[in-house]
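The complex is shown incomplete by one protein chain, all other protein chains being positioned as in the whole.
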Amino acid sequence: MSSQESYGSRLPYKFLVGLVTIVILFLEAPLIILVIQSFTAESYLAFPPPSYGIRWYKEVLTSEDWLNSISLSLIIAAVVTPLSLVLGTMAAFALDRGPKKLKHGLQTIMIAPMVLPHIVLGLGLFKMALQLDIDDSMLAYIPAHLTITIPFVIISVGASLQTFEVSLEEAARSLGASRFWAVWYITLPIIRPALIAGSIFSFIISFDEFIITFFLTTFQRTLPIEMFSTLMYQVKPSIAAVSTLTLAVTAFLTAMLILRGQVTSGDKVIK
Amino acid sequence: MKKIDKKNNNLNRRTVIKSALGAGALMSTPYFFVKANAASDPKVLNMYNFDGSLGEFYTKHWYNPFIEKFDIKMNHIKLKGSRVPLEKVQAQINAGKPETDVMPMHQDQVIFAQRNNLAMEVDASAIPEFANYYDKGVTKYGPKMVLWCYGLAYNTELVKPAPTSWKVLWDPEYAGKVAVNEGLKDQTLQMVNLAFKGSPYPVDAQTFKHLSDLRPSLVALWSGGADAEQLFRNGEIVMTPFWNGRVTKLRGEGLPLKFATPKEGFFVRSSVYGIPRGAANPELAHEWLNWVIGAGPQKKMVEYGYGTFNKQVEHTAEEAANVIVSDPEVMKYAVSEDFNQILDNGKEWTDMWNKWKSS
Amino acid sequence: MSRNSDQNYGALWLLTPTVLLYLATFFVPLIMLGVLSFARFEASVTTLGFYFDNYVKIFSDGITLKIFFQTVRLSLMITFWCLILGYPVALLMRSCSPKMKMVLLFCVVSPLLTSIIVRNVAWLLILGRTGIINDTLIQWDLISKPLPLMYNEFGVILAVVHVYLSFMVLPLFGALNSINSSIEEAASSLGAPYWRVFLSVTLPLSLPGVMAGCTLVFILSMGVYLTPVIMGGNFVLTLPMLITESVREQYDWPFASAMALMLLLAIGFMVILSSGVQRLVGRR
Partner (left out) sequence: MSSVELKSIVKKYGAVTAVASIDLSVESGEFVTLLGPSGCGKTTTLRMVAGFIRPTSGTLSIGDVDMTGVPPHQRTVGLVFQNYALFPHMTVRKNVEFGLKMQKVLTSERGPRVQEALELVQLESLGDRMPAELSGGQQQRVALARALVIRPDVLLLDEPFGALDKQLRDHMRVELRELQQKLKISTLFVTHDQDEALSMSDRIVVMSEGKVSQVGKPTEIYEKPQTRFVADFIGRSNILVGKLENKGKTINAEGLILPNKENMTNGDDGVSVMIRPECVKITKPDPKATSASADVKGKVTASIYLGSIVQYSVQIIDGPNLVVTQNNTGFEDLKNLTVGDDVDVSFPDSAIYILPG
């Protein structure tokens, strides 16, 4: 199963571990700094903070602006994530199971929104939303966010479907499961890690989206907009506190997803 | 339906628990599927506001007193930065739905608005307070307000003697400790011209040659006031061209900063508070403009640190030092800018600027 | 592997909801963009029509094209570093215990969990003139003057690699995971040293994952906007920055649209190229 035995006892394995430790340090350093910063008692950011306190958490948790924007962002991401997962997975299935000769062309089209600069996509969406009178509402944010999250689901699920053994699905169908239930009971559980990766990407991209949402909002403010407008004025430790809070929430959600994915279809089960 | 009403916000904040409950309640209501701004109501004014202490100032001194006095409601739209996003507002106005009733425009934006017919001409008869305003402060699109100066901010402990010329930026002693403004690159270019040519125009190869000389000294090109502030706080820079209001505020927070008006000239800018074409409530917007340019609200702005065109406002010595514009001696060095040129050469200057950056 | 060889056009109906969504949110804006890119922007006023001004400008203004290639170069460097740093992580993830695997996976994804804006502020505190690294190095007398770690290309690449590493590691891990390790064991039992096994077995077999990860990172890097602004001290220019600047400061939508379409075409070209390479690699 693992090549631990063949690599394990050797020098390169230790070398690999050393190398990865450095990479992990690089990945986590800014986050650690950020968490420490959020506990500063000063009114500006500096490292290490001269004094510590929970002043900025108090400020954030008692500020209606922050709470509203956090909840708005969470709601949008919570609506967008499952929708994007469903639509993206459907599309990935269509690309995988559809005619082979159309696959590459269609796939390129389906992931194209990912590469369009958001500011121009933002304007286009805004003009549409104005015409339909749905700007500054969920009816605009959700389709807009879906457009940029679905490509990520298509990519991660599509990659997984490519290696999926189709005979499993056929076995289920021969046992009396219709196409839908065969996919539901067999394919989806097996490609679960990809679904989870797609969900994580969708959630995070929606939660962090700034420019398109900036165009679409008037009175409502999502968290990135709130942070950006705060930052445009002053780099205050309150954003470190907000970030730590959202980091805690999203980290929890992500950890849950990773854990669930691992438990049910970890490598013990899949060769 | 959720309206963001600032009236009882910042002053009496709710407790943590209440807010958390509120957030929970918010999630369970279907408010977000409905647009937040309902059809126009003659008693509701939609206004832009800023973040931070300036935003608090607006709420406290320019918005809430008006709300009380005229018994109306007001919705705030928080700006990201100090500029109205005309790239967005243009689309709204063309669709007949500007998001606000009053919009503060930078002077180049006024020209853009004029050319694209984005702002309505104000009815001067509905603004009798213009009588107390300097003529320079009156435009056909509305009054100019919030005067600010663009000079040199420096760290008093690390820059000695106090600078009097833009050329100090080129001083090798401060190499690697200065920055210039990317966000308002037109002002940076004009500043370079002032330092070496005595006049802000024309922006040409010469200008960029001087900028190239400065290049090794530059730590960064900052985009907004917050960036520059962070550069000062982190000790990355000791001086930069900057605006006076922010220096006043930072000095108040204990930073050893001072604002200098170089002898080659400095810039004074203000914003025109106009009414977008198709605004939902132009009458009330006129009322507010008339009220806000009065001596009372204008005096408050002077106390905060920005200048006014209202003749009746008296300045204390400290206020005068902060706002700069009330001192005729200093104002002799103020340079007038050609905003048509700034707007029309925007692309060309940006191209030259980008070439300079990537050379 | 018995793949259904039927040309299953029926499966395409699954695309309908996404295609309908894209019609409204992507294709229509794209058409608007196309129309705008042929408009003329003169004296701050946009006139619709069929002018090639903007496209001519891209190729003749002496800077847009240059910055476009600079963006490609920057993206290639980011992709390269993501691959160099991501491969060992994916390799280790494959051969470590399931528990460790989860920890590594979480670590790799975690930079995505903070807002891009805030992440960059944190870098400022680490890489700045008085940041942790410079302070420490000066304290240890290793350097006398602070190193320029940010407000340059290095800072931009570092910050972008930091967040896009996960987009490299996940496909890489997927590809490595599907390699039957008995092939490698067979190779090493034949006496091949570990680096040989890696170069002649592991690496070639993981190439589809490498291609997928590189394409993803490259595409995303071509679109970076905020990070160069903050981490590059505005010295590092990318095409998305030009596009944004054109919109924000000159309100010149026609030119911005033309640049955006050019970016889209370039990236589309890359995608097609990489899927072609992937097909070649996959065929073997």
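Order of writing sets the labels: A, B and C. Residues in every chain begin at 1.
Criterion: a residue touches a chain if its C-beta (ideal position, glycine included) is under 8 Å from a C-beta of that chain, and two chains touch if they have at least 3 such contacts.
Here the structure is a predicted model, which is why all the values come from computation and not from measurement.
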item	value
Selected residue (touches chain absent from view) among A:140, A:157 or A:172	A:172
Where the missing chain touches subunit A, by residue	165, 167-168, 170-179, 181-182, 185-186, 189-190, 264-265, 268-271
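To be clear about the criterion, only the chains that are shown with their structure count from here on.
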item	value
Labels of chains that are neighbours to subunit A and to subunit B	C
Chain pair that, of all pairs, has the most C-beta pairs in contact	A-C
Relative to subunit C, chain with the most remote C-alpha centre	B
Chain centre separation in whole Å, for subunit C relative to subunit B (CA means)	36
Between subunit A and subunit C, centroid-to-centroid distance (C-alpha), Å	16
Residue numbers of subunit C (touch at least two other chains)	124-125, 131, 247, 253
Per-residue multi-chain contacts in subunit A, two or more chains	45-46, 123, 127, 228, 231, 235
Subunit C-touching residues of subunit B, taken from the complex the two chains share	85-87, 90, 111-112, 115-116, 179, 182, 219-223, 227, 230, 234-236, 343-344, 346-347, 350-351, 354-355, 357-358
Residues on subunit C engaged by subunit B in the complex (per definition of touch)	43-45, 61-63, 66-67, 70, 124-125, 128-131, 151, 229-230, 233-235, 237, 242, 245-253, 255
Subunit C residues touching subunit A - in the complex, by the definition given at the top	1-4, 7-9, 11-15, 17-18, 21-22, 24-26, 28-30, 32-33, 85-86, 88-89, 91-92, 94-96, 98, 101-102, 104-119, 121-126, 131-132, 162, 165, 170-171, 174, 177-178, 181, 184-185, 188, 194-195, 212, 216, 219-220, 222-223, 225-226, 240, 243-244, 247, 253, 256-257, 260, 263-264, 267-268, 271-272, 275, 279
